[in-house]
Structure formats: structure tokens, C-alpha cells
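Once you've had a glance at the structure underneath, I'll fire off some questions.
All protein chains but one are shown in place.
Which chain is which? They are A, B and C, in the order written, and residues in each are numbered from 1.
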Amino acid sequence: MYSIIILTVLGIIGMLGDMLPLKRLFLPVTLLGFALAWLGYFFEFPMHTSLFSFDLISMCFGGVMLVITGISVITVYGYGSFKHGSEPPYTVLALMIFATAGGLLMVAWSHLMMLFLAIEILSIPLYVLVGSQGDRKASQEASLKYFLLGAVASCIFLFGMALYYAGTGSFLLGAVHPHSLVGSAGVLLMIAGVCFKAGVVPFHSWVPDVYEGAPTVITGWMAALVKVAAFGALTKMVGSLSYSVWGLEVMGMAVLTMTLGNVLAVQQGSLKRLLAYSGIAHAGYMLLVFLPVTETSITTVFFYGASYALGTLGVFTVIHILEQSGLSATVDALRGLFKRNKTVTLLWCLSVLSLAGIPPLPGFFAKLLVLMHVVKAHHSGLLWVTFLNFLVGVYYYFRLILYPFTGGLSEESVVLSVWQKVGVVILLILTWGAVLFPEFLLSVF
Amino acid sequence: MVTLFLVLSLLTVLSALCVVFTRNLIYSVLSLIVCFFAIAGHYVLLKASFLAVIQVIVYAGAIMVLFLFMLMLMNLNKKAEASKPFSLKVVAVGVCLLVLVALVSIVFLSAPRVCFAPLAPVSGSVSALGPLLFNEYAIPFELTSILFLSAVAGVVMIGSYGKKAKKQ
Amino acid sequence: MILLGVILFPFLSAIVSFFLHSEKGSKAWALLSVFIEGFLVFFSAYLYSQAGYLSVEIPWIQTLGIHLHFGVRGFELWMMILSAVVPAMAVVSSSSKRANPGSYYGLLLGMQGALMGLFACANLFLFYIFWELSILPSFFLLMGWGGLRKEKTAVTYVVYSLAGSFALLAGLLYVFMSGGQVSVYGQMGVFILFFIAVAIKIPLWPFHSWQPDTYEQTDHATTMMVAGVLSKMGLLGILKVMLLFAPLGAVFSSDKVIGLAIVSILYGSSLALVQGHFKRVIAYSSLAHMGLMAASLFSGTSEGIQGSIFQMGSHALNVVGLIWIGHIIYERTGTLKLAELGGIRSRSPFLSAVFLVVILGSIGFPLTNGFVGETLMLFGLYSVHPLFAILAGLSLVLGAWYMMRLFQAVMLGKGNSNLPEFNLTWSERIGLGVIMVSIVGMGIFPQPFLDFVTPSSFKESDSSCTQ
Partner (left out) sequence: MTYLETIPSEWYLILSAIVFCIGLCGVLIRRNAMSVLMCIEMMLNAVMLLLVAFSGYYRDFSAQIAVFFIMIVAAAEVAVGLVIFSMMFKKTSSIDLDDWGHLKG
């Protein structure tokens, strides 16, 4: 609970940011607050009430989310052009902090009502942030589309919750009677509602538009945070349910998701759309982990989420840097990047290779864990589908690796601002850290 | 009682259909208000008096007035909304009917497990709900403040955007 | 611990190299690095001759039970010597100016590190990681410093390589999941998966189409690495993983594999006859030679395997020599098209002498290294099936034919009248001299090298290769 309180206070400070006297202290205070928020878990760990359970899952997923937002806050802080001013966009930062509080709650619920509230606390700032680049029409459209579809998804989730309640008379999971059809239907609808957030087919149609429309710094943060939060929530959900209720549907969704995501990603010319579809494909891989839930599932989904977040943040940071150097976010904008800035190219290559799952980057271990899970589940057909998907993924990711080394549109070198440099260096350090000490993340569960 | 239920249900469904299938937005809003009142009636029947009051105040009172206000502001009532292609409509209605059939069949298939023996009377009065809300559910109640804070911050940010852009 | 040094040192010096910018400085650093690496490898060879087996094991990811486990036996040491010598040749032979020399040499050194790790690793997990890791530097080298059609070539190369490594990963996963005890049918499947991986790497006939373009488009140092060492990764995979985990698969399908290998021998030899580009001739001749090595590995006879391992070294030496000569010619004349070359013998008798010796080595002329290897291999094949040996023996005839054609086109004839002078630098003279001497030396005194690679050194291949 401490972490939520600290984040709320930080958010309020951010809302008042324009009027505060010591503006220079804002960033250090925020980052310190994030660190304290994570330490806060240790003081009340483990806490189980009828509403919350701050357990190991919420601590680990919450830690990843705090790191994601921490890095993004640094880059957003250095990016003052949201409102045509040089001031840091304090309101944007405040909304990001509030959304992170929602994310932390999404992995700390034990009462379905709390899950619903958490999803909304995460979503409402996101609807606004996606549209925060008000001078771009795409940004507004994305915001509107995300809002409407998100509201429908909330309704579906709520209807599922109501059906579950009708079938079982309880808001706590794990109570569903195996023969209660109404309860089972409710569970499926609730899973559908959470899958919407995770961008799983057939609830994926918002993903490419929102990724493309949102300001790039926000896109990277959102892609990472929402995926980790949604899969954390799913982990908590399906862990307490019987496999027969959702097994087949989730398997179908996983296969559809990764295949559709990969196939559509191949054809994209816009970087952000390509990464959006590849993000859909990653959601599909992560869903495989729940077939069925075993003791390694949590480790796998946690490690996959963390490595995906790291890769995604790196990739979108580079895209943002490219956009600031005056190029639009198309695949062609990457051309000649190697000549323009080697450090950025290094971050780009490492992140993309990690997303592609090339050893020894963290994405490889993540994919290996998923594959081991599928092998253990004895679905040989599923194994082959997954394999082919990995191959397709590697194909289009390598296209992205190719371009920085070819002749470019622009020859001038890319210059980074101080905060961007800090962000890039942190991301590089984290990536290498995950290569050398994956044990640190793998051994927590 | 059954008659009352049936009448209210009929009113709910008819006004809901009216919301979806009228072209004129004003009529649409008005029938939605009727629908909400009918649902409030259901709450009264179910002895959830507090929620019935809230439903009238918040939904029919605040939210729908906000809707009407926006409609007037945008002057949308003048031109009737263009409709989607007929084929798309048929598909949409078909999909929804399918969902409905699925839901209803689920309800009937598991009927003996859903229908419970009636228990002692319940009363959703303020005196019953209040302690629950502020004791057991105090934390989520406070958490909604985060929701509202972020909603307010967001609304202010988006709303003030046009002004700042004009200034520069 | 020396093994860890051998593997980590190239990576560390690669990182340093990335930060160097001047042409001279980065080359000097690369030279220093490959020589230190060579020293380390030869020192570990000395230690090996004392101890009989070198190994090191450090925990890495304990949750998955993955250790950094390296262990070296005779033929693996042989390959490590190879991958110390070939990059040294590659660095010594590099003289032309190029963009970003620091990154260039860094990638070469990184590739050397990956190969060292691959040859020295003692568990499947590391095998896969280094296998994949060796693809990346070659890809970047091709992408950054390749010829005109580098992009398309690089994509083809990478798609093939990754398809291979995915097949390898599938096979390894299956082996891992069945705890090293694979059922008979499972072994067939695992065998097919591994075979796809190694056949792309070697390459064998239906999987070879990435190879000629890659040879043609890459910078000469990269070609040396790809032809000299990277192609041997496939053969090593057969020895180190395939025969160990799918022995029954190898027993059942060795005939088919040998058949494929013979097809690629004949295919490569006959296509080498009609190529109009120096490097493409080398590419197709390599296809033929590698096919012969693969075939004799699957013959299962000790002579065949010994010959094949020996031939890995001598083929690497020959092919490096050929590419180096090609590079010297390209630097002086600016072309490698056979139609535009000719008459170089009159300009540089030394070069043509070296060229002749290398060609004799690669066609298996007596008293050269090729003769020892090919004789052993054909002998091994003959004891399995005479027909195989006869068909494979055709490669010698065809090889003599296309190599002589190459020699004639490049060295003889009146050629281009405005050929520049061929003044070889001292490093080129010494390097080519070393190659020439070792080709003949290995042909006359093969015994020390054959001792290195006695079949017994891997027959007893211990179970440390499993998890």
C-alpha cells in the first residue's frame, strides 16, 4: 500500500509542477520516490487482505513497472515540446505516475472489483496521454479510438465479472464451480477484457493505431508498461482458475495472435506500426505460457515481460531520437544511422536483436523459456507454429538491423540531449546486465 | 410484482432499442434517460433504494445532462447522423443476436445452478451500505480519488491545449 | 582457466577495437590481439599435450542449470588452432583502406571469439549460443563492408543461417527435454533437424545457394573466415552433437547423407568449371571439398573421420591461400572476373608459384596436404561402398580440371597489356611463404597432425556434452 501512496503523492507533486518553487528537484525526487515505492513492498510483505495481496508477483512485476516508468520519466523530462514550450511537461509526468499506480494495483488485487478499478486507473491517464500531442491529428484519433474500444473492453470485463458473481456469489477468484456455465462464461469474458489491454487477437485492433498515433516517448513507455501489467494480472487470474475453463480458448487466441502479428508486421513500412504488430506477436508468445499454468509459468512470463519491456523501451527511445533529428518514423529513416551515431545504433541493434530472440541477449532466454514450456506441455503442433513464428519474427527484425548500415537520407550526426544520453546509457547497462546476470531475474520465483 | 417487473423490463428494452435505432441524437439521449429511469425502477423493486437514488442523480441527472450539454455545444442535433452501410448493419445485428443467443442458452443450460432459493429480505439502504463502504471498502474508495485526479489532470491538459497553441 | 582466457580475450579486444578510429592503430591492435590469441591457443595446446584434457566450469544461470562449461579434446583443439591461424592470416592480409576500421577489426575479433567458444564449449546450451553468435559478426561484416549487392546477399545469408540455427535449436530442445535419452523415432527427427543446421553451414547441395553470393560479395578477410572456419562449424557440429545425440539416426540415414554429399561434390565441381569469377570458382570448389569431408565423416570408418578432420585444416589453409592471392590480384587490378585477368605470371613469378602450390594442395597432389586428407577420406568411403568412393573420386579429376582452368585464366595467357607491377609487400611474401611451406610440410610430415586428430580422441567423447 505504501508504494501506491508514494506514487499518488508524486503524481500530485507533478500536477502542481508548474507552480512548485524548487523545480530542479522534481526529477531526483520522483526517481527517489520510485525507489522508495519499491522498497515499500518490503515493509508490508506479504500482505493479504480480501481486497489486496501484495505478494511476490506484485513485488516483481511492480518493480519492473517502476523501472520502466523511471526510465521513461527521464526521457520525457528532457523532452519539453509536448506543449510547444521548454518546460518539462509536468502534467504528462503526473499522468504517467498515476498510470503506474494503476499498473501496480493490477498485479496486487485479490478482489475482482479492485482489478477493475486498477485497469481503469491505468487506462484513463493512457487515453489522455495518447492524445497529448494535440497538434497531430493521428494522436487525437488514436486517443479517441483507444478510449472507445477501451470503454467497450471495460464493459465486457464488467459483464464477465457480473456473470461470475451471478454464477458463484463471490468476487474472489477460484470460487468458480467447474459446472457453473455462467461463472465460466464470466471468466472467459474477464480474460477477454484483460486480453484487450495486452493486445491479444481478436482484441488487437487498437494497438497499431495507438502505437502510431501516440507521441513516441509515450508509445514506448505504454507498450512496455501495459504489457507487463496486463500479463501480471493474467498471471494472477489464471493461476487461481481451473485450466479446463479457459485452456482451449487461450490456446486459440495465442496461435492467432502470434501468427497474425508476425504476418502483418512483415508488410509494414512505418516503424511504429511494425513494432505494434510485433508487440501483438509477443503477446501471443506470452499467452503460450499459460498452457497450462505450471510452476515455471510465472518465471517465464515475468522474464519475458521484463526482456520485452527492455527491448521495447530501447527501440522506441531510438525512434524518438530519430524523430527529433527531423525524420518521420518509417523504416527508411533508419538508413545511415550507423554513420550518424554509433551508440544509438548499438542500442538499436541490441534491442532489436533482443526482441528477435538472438542469443545471448535477454530476449533469447525469454523465448527459450517459452519454448521449453511448450515442449513440456506436449503440444507438438503448437511447438511448430511457435517455431515458424519465431522464424518470421527474425526475418522482419533483421530487416530492421539491416537498414542502419545502408546509405542514408541524412548524413548529419545525431545529437542527443543530456537526458536522452542518460536514458540510452541506462538502457545499455540494463541490457548488458540482463545478458550477464539473467539469474537475478530468473531466480526470484 | 411480476407485472411491474415485466412493464419495467419492456420499458427498458424498448427505450434501449430506441437509443440505438433513432437517427436523431436528441431523441437518442432522451430515450437513454428513460432507460436509466426504468433501471432505477428495477433497483427500487430490488430494494436497492440507495442505488436507485444514485442512478437518478448521477446518471439521469449529471451524466446525461453533460451529454445534452455537449450535443447543444457541438450543434449536432441539426444534421441527422449518416448511417453505416446496410450490409454492415445486418452483420452487426447478427453478431449481437448470436451473442445474445449464446448468453441466453448458457443461462438456461445452467438454470438449476443459477436460480437460488430466496433468502431473508435485503435492503440496500444507506445505513446498510455506508459502514461497508467506509470500513471494508475504504481503500478502493480512496483509490477512486486517484482515478478522479488523473481524469481532472487529463481533462485540464487536453482542454487547455487549444488555448496555449493559439497564444504562440 | 586458460580456456576461458582463450575465449574471452578476443571479445575483450573486440570491444577495445570498436573505440579505435585510425586505420593503422586498429590494424596494429588487431595484429597484436590475434598474435596473443595465437600464443594462448598454442600454450593451451601445450597444456593439453601434458594433461590430455582441458576443461573449466563456472556456474552461470543456476535456475536453468546452465554452466559456462568448456572442455577440449584433440579435434577441438585442432579446430581452435585453425581459428587462431585463419583470423591472423585475415588480419595480416588486410591492407586496403576502409571505412570504420575499428569496427571492422572488432567484428573479426568477435567472430574469432565466437568460434573459439563454439569449438571449446562442452554443453549444448553454449554450443547453440556460440553457433548463433558466430552469425552476427559475419552478417555485420557483410552488411558494412560488402560488395555492391551486399544487402540482398546479407539477407539471404542471414535467413539461411537463422533457419539453420532454428533447426538446431529445435533439435537441442528435443534432446534437452528428453534428458539426453532420445527414442529411436526421436533420434530420426533430431537427426533431420541437426542435419538441416549443419547442411546449411557446411553447405551441402540443396542448402548451398547462399554460399557463392556470400563468397563473392564479402570482403576478402570475411571470406577467409567464412570459407576457412565458419564452414567447419558444420562438420564440427556433426562430430560434437549429431553423432553423440542421434547415433541411430546417423546409422539409418548415413547412406542418404553420403548420397547428398556426393551430389554436392559433383554439382560443385561441375559448376566450378563454368564460373567466370575468381571467388565463385573458390565457392563452388569449396562446396565440392566440404561435401567430400561430410561424406567421409558419415562413412563411420576411422580412416574417413581422421582424414576428414585432417582435411578440415588443410582445406582451410588452401582456401585462405587462394582468397589471399585473389585479394592481392584484386587490389592490383581492380577486378576478379576471369575474362579480364591473365598474364600475371610474367609480372610476378613468386605469386604464380605460390598459386600453383596452393592449387596442387587443393586438388590433392601427392606430397601436399590435400593428398593425405583425400586419400584417407576416399579410403574410408571405399570401405563403406566402392561406388561412393568412385563417384567422390571424380571430384579429384574435376578439381584438377577447374583449378588448372583457373590457373590458366589468371596466370597464363597474354592478358591485359596494361597490368600494373606486382610488388608484393613483405607481410604478403611472408604470409604466402608460410602457407606454401605448411602445405608442403603437412603433405610430407602428416603424422604429427594426424596424431592430433586420432579418432580415439573423440570416440570416447565423454558425456560432458550433455547438460
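Note that in this section contacts are C-beta pairs under 8 Å (C-beta built on N, C-alpha and C of every residue); 3 or more make two chains touch, one makes a residue touch a chain.
Note that the structure is predicted; figures quoted are calculated from it, not measured.
The chain not shown here is in contact, across the full complex, with A, B. The missing chain, though absent from the display, is touched by one residue of A:5, A:148 or A:436; that residue is A:148. For the chain missing from the display, the contacting residue among A:47, A:138 or A:263 is A:138, taking the whole complex into account.
Panel shows chain B; residues 1-2, 5, 9, 12-13, 16-17, 19-20, 25, 28-29, 32, 35-36, 39, 42-43, 45-48, 50-51, 54-55, 58-59, 62-63, 66-67, 70-71, 73-74, 76, 81-84, 88-89, 92-93, 95-97, 99-100, 103-104, 107-108, 111, 114-116, 118-122, 124, 128-129, 132-133, 136-137, 140, 144, 147-148, 151, 154-155, 158-159, 161-162 of it touch the chain omitted from the view. Residues of chain A that touch the chain left out of the display are 113, 116-117, 120, 124, 127-128, 131, 134, 137-138, 140-145, 147-148, 151-152, 154-155, 158-159, 161-163, 165-166, 169, 171, 182, 204-209, 212-213.
Simple rule for what comes next: only the chains that are shown with their structure count from here on.
With centres computed as the average of Cα coordinates, no chain lies farther from chain B than C. With centres computed from Cα atoms alone, the innermost chain of the structure is A. One simple way to say how far apart two chains are is to compare their mean CA positions; for chain A and chain C this gives 43 Å.
Here the CA centre of chain B is 71 Å from the CA centre of chain C.
Between chain A and chain B, the centres computed from C-alpha atoms are 31 Å apart. Of all residues in chain A, none touches 2 or more other chains. For chain B, no residue reaches two or more other chains under the stated contact definition. Remark: chain A residues 299, 338, 342, 353, 358-360, 364-365, 371-372, 375-376, 383, 387, 390-391, 394-395, 398-399, 401-402, 405-406, 438-439, 442-443 touch chain C in the complex. Those residues of chain B that touch chain A in the complex are listed here as 103, 106-107, 109-110, 113-114, 136-137, 139-140, 143-144, 146-147, 149-151, 153-158, 161-162, 164-165, 168. Residue ranges of chain A in contact with chain B, taken from their complex: 1, 4, 8, 11-12, 15, 50-52, 83-85, 91-92, 94-95, 98-99, 101-102, 105, 113-114, 117, 120-121, 124-125, 127-129, 131-132, 134-135, 166-167, 177, 179-182, 185.
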